[in-house]
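Here is the structure we will look at.
Here the complex is missing one protein chain, while the rest keep their positions.
Moving on to chain A:
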């Protein structure tokens, strides 16, 4: 087990486990944490898992972990690993089962004071329009041909049906559509699961959250994003549902034989992988992109449903009830990107699992209005605490593969949370604090209690202190819809 004395301090927010720590490491591990968060992270296996990730063939120094890290399976949540496209591997387990799990933020011109009397109605309407819960089916039952189109078109599929605007797509990572997605690389099982779940929230830690924009830290960036203090905003957190889970399941199983074929030795079978430039690697990436496009489309359809709920509740009661898109971003994804390594451009596959892309200013991939500022980063907190809007920086490009944190990060196991927290009591407590809650299951609510998570403000202060993101706005939840 890694100990505090094995970890070298670089500065108050940055630490390092050298590549010499274990014989099989091919890269060092860079940690963006305060001493307090570092000590907390030694209580689970997240750092061991980061060290294991540093053994992946073709990994480029360093593997990065964020302050919201926690133990996952194979690869830590809050981890980033870049592998060389030329001779490196792609690992489905280092991207996760919920491919393109991510966050979308929509902002309104509705002042909180005017909205406050209707928030309970709004929670009810959002719960009705946005199906949630275990194995939920939505209003879109797709034929296999339609599902293949969603895989290829992503959120553009919704645009063609009048369920999205050009602005929605422009303000989505990759325009809501990854190229080179190939539905022929997706199993029949995944398609069966995906056909009925489009436009649904699901369960687990996924949620819809109505927020009050409580504090602006960067007026210029906030203005570009249309965020105004005192107004309502809506956060959507979900991913590719059973479709993505099945794709990851299929490839983690299939690649068990690929590691033997390519003679790859791994410390954990969940890190199973294949060379990027191999039939197995290419097939997985094509299927992963199909799942990513499904997730972009899923969040788009949920945004459309949320707009209908806002219209139903606020039409005639406020002057403008429109929800405009701020941004949509993934935090479980593998992307082929070019980064500067030792001063030279290098093409790498950046695995982000529970980490958000946070490109700095000037990147052509960003929408024009955000290009001078950097990429918006959306950080959902735990229920009843806060969520954050950040922006990418030049430092994140230099130090963390253009990445930053993705959320609060768990500290309490689900088992312990369920034992210690009563869902009904938590709901009553949140309601007393003015947070309207709709939840599919009280035990599910208890598992996701704020006490089960790190302090999101501390996580954000850490990435801001390290310079790998800049604070734009703090959001306070006033209604939460959970599956």
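As a working rule, a contact is a pair of C-beta atoms (placed from the backbone, for glycine too) under 8 Å apart; a residue touches a chain by one contact, two chains touch by 3 or more; residues count from 1.
Assume contacts and distances are computed from a predicted model.
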Omitted chain, identified by the protein name its UniProt record gives, among "Glycosyltransferase 2-like domain-containing protein", "Pyruvate ferredoxin oxidoreductase delta subunit", "Archease domain-containing protein" or "PqqA binding protein": "Archease domain-containing protein"
Identified contact with the non-displayed chain, of A:88, A:102, A:204 or A:360: A:204
Residue among A:16, A:120, A:268 or A:337 touching the omitted chain: A:268
Residue, one of A:17, A:66, A:252 or A:306, that touches the chain absent here: A:252
Touch with the omitted chain, as defined above, among A:30, A:70, A:84 or A:152: A:70
Chain not shown, touching residues in chain A: 44, 46, 70-74, 77, 93, 96-98, 134-135, 189, 192-193, 203-204, 242, 245-246, 248-249, 252-253, 256-257, 260, 268-270, 272, 410-416, 441, 443-444, 447
